[in-house]
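Heads up, one of the protein chains got dropped from this complex, but the rest are sitting where they should.
Letters A and B mark the chains as written, and numbering starts fresh at 1 in each.
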Amino acid sequence: MKNIILETEQLAYEYLKGFGFSDEQITPLVTLGIKNLSESLEKLKKLLNEEGYSLKDLDNILHAIKGLLLQLGHTQLAQKLNAIRLDLNSPNTVISINELLFNDTQEN
Amino acid sequence: MKYAIITTFDEIDSLDFTPTLIVGFYPYEKEETFFKFYNAFSTHFPHTEMIGCNGDSLIYNTTPHIDIDGTNRCIFVCLDMKKDAYSIHLLSSDETPHINTDKNLNYSAIIFESCYTNNTEKVISLLNKEPNINHFFGSISGLLSSNTTQGNVFYNGRFISNKTLLWLIDEHYYFFKGLSRHNFNPIGYSLEITHTDGYKLLEIENEPALDIIEKMIGTINPDSLLSYDHPFFITANNDAKNSTPLSSLLSIDREEKSITLYKKVKSGDKLKLAIPFSRKKQESQLADFNQYYAKDSIAFLFVCISYKGHWGEMEPIYLMHLAKNLNVPFIGFHSLGEIGPLSENSNSLSLMQNQTLTLAVLSERLL
Partner (left out) sequence: MRTKLCIEDKKIILKRIRRTFRIDDIEAGHFYNEMEESLFTKNKNFFYSVKYNMHFQTDTLFLEKVLQFAITTFSFLLKKESYQSEEKKIKDFFREYLKIILVEPSNHARKIERRRDNVQNILQHVSEQLNQSLDIQQLMIANISHEMRTSLNAISGYITLIEEKNTLDSENQSYLEKANHATYTLKGLVSDILDASKINSGQMEIKEESFWLDEMLQKAIDNITFNLNKKDLTFKTDIQFFSQKILGDYQHIMAIIVNLLSNAIKYTDTGFIHLRVKALEETENTIKILFQVEDSGIGMTHEQIEKIFNPYSRFEKERQGVGLGLHIASNLASKMGGEINVESTPNKGSTFNFTMKAKQDKQIDIDMSNFILCFFNNTKETKVSQRKLDFLKQFNAKVYYFEDEKMFINYLTGSKSDTPHVVSILSYQNAYKRFNALIHYLKTLDKFQKSYFIAEGINHKVTLNYFDKVYERFTPITTYIHILDTINKSDKNTSTPNIQVLRILAVDDIETNLEILKLFITNKYPHITLDLATGGYEAIGMYKTQTYDMIFIDLKMPGLSGFQTLEKLKDIKEPPATYALTADVYKSTYDQVIEADFVDLLEKPLQLDILFGTIEKALNEKYNS
């Protein structure tokens, strides 16, 4: 999770700078974005650890995270996440999500 | 009211009236000399009462006003007061202090405390609450925690430690008027005292006391301590009136990171730092005492021991200035705590503070 957050933070800065915004405008926005992202990821983690969670709930959280990633310029990750979303029934869903979002040992 | 100031045995012989009450002050470890004076007075005036206490560096009625040369004289003021216009009481620290006053009369008072104890605050509180005690003043002679500054009060031949001597005056005939002033302003936020041990501040805001204070004021060096540069305003936790008496630092302990004050503190009390007035403001404040001029009056001046460091070599000059402008002769000493009202209002509370100049002018009421 930490890797994803750091990576997204970096990308967000570059992404928003590309629109011509100043540091003073970007910094509070990225701080907020990272906060929202962290909160959503924590929510997802908690949900995955629950027994018998609903696919609808999972889909909603993944949707929110995808939207956030897109807004913060991390298009690649958002697309990967969306690919997992398309088949939530798959037995590999949880593993894929964990690998993609919560594996801090992996080099992304 | 007739009065005379005596500092030598010869002067006793040349007194031209019979005093009814003598108030005397003596430096530490001069009990013997003081007692000799008592004997001399008793021989001349067998029915005269004598009260007094000891103090550091007495204050005289002549330039330089302070015993700079260390002559360690004793000083006495002989008063010709109506016998039933005053009373002397000894309040013990073992019992809850209690005073019997006539509800139809009004009083002024001076208290001499041998040492600052829990009883001191109880007595002050009692006197503040008494509706017919209008003004009271006082001083603390000694320290409980030190061997060198032993406080004693004196009453008719007895040296008494751990008791409060109360001199009560019927305002129909005489009265005390005066003021207690220090030279500091509070600054910054209130800090909460979180751990104490009697007179010691151990923790402030749950951090070692010395660390917190030095973070704000810089390193406290020995010179600063001797000059009493850093007193604190301390508000007691349960103080509904939110008064902020000033309290001096006695010492610091770098190992323990503690600060010892001249006054007891408790957890929950609040502390504020203090910064001194400018010279101009100090002098203008000194002028506040001039309003207490009264003809044919005598005054007692209790000056905090801190002024010996704080004003240092300038102290005699400031007292000269006070003397020239007040025009009322005064005697007194350097004390380890002063009690007096903070303002000229008749409703003003008297507080025990350090680092003040406290003046109490005794006058006869013109009927």
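Everything below uses one rule, namely that a contact is a pair of C-beta atoms (placed from the backbone, for glycine too) under 8 Å apart; a residue touches a chain by one contact, two chains touch by 3 or more.
All of these numbers come straight from a predicted model, not from anything done at the bench.
> Please work out which displayed chains the absent chain touches and list them by label.
Hidden chain, whole complex, touched shown chains: A, B.
> So one chain is hidden, and I want to know which residue out of B:Lys2, B:His195 or B:His321 touches that hidden chain in the complete assembly.
With B:Lys2, B:His195 or B:His321 as choices, the missing chain is touched by B:His321.
> For the chain that got dropped from the picture, name the residues of subunit B it touches.
Here the touching residues of subunit B are 63-64, 68-69, 187-189, 215-218, 223-224, 227, 229-230, 273, 275-276, 279, 312-314, 316-317, 320-321.
> For subunit A, which positions touch the chain that isn't shown here?
16, 19, 21, 25, 29, 32-33, 36-37, 40, 60, 63-64, 66-68, 70-73, 75, 78
Convention: only the chains that are shown with their structure count from here on.
> Between subunit A and subunit B, what is the separation of their C-alpha centroids in Å?
So the centre of subunit A lies 71 Å away from the centre of subunit B.
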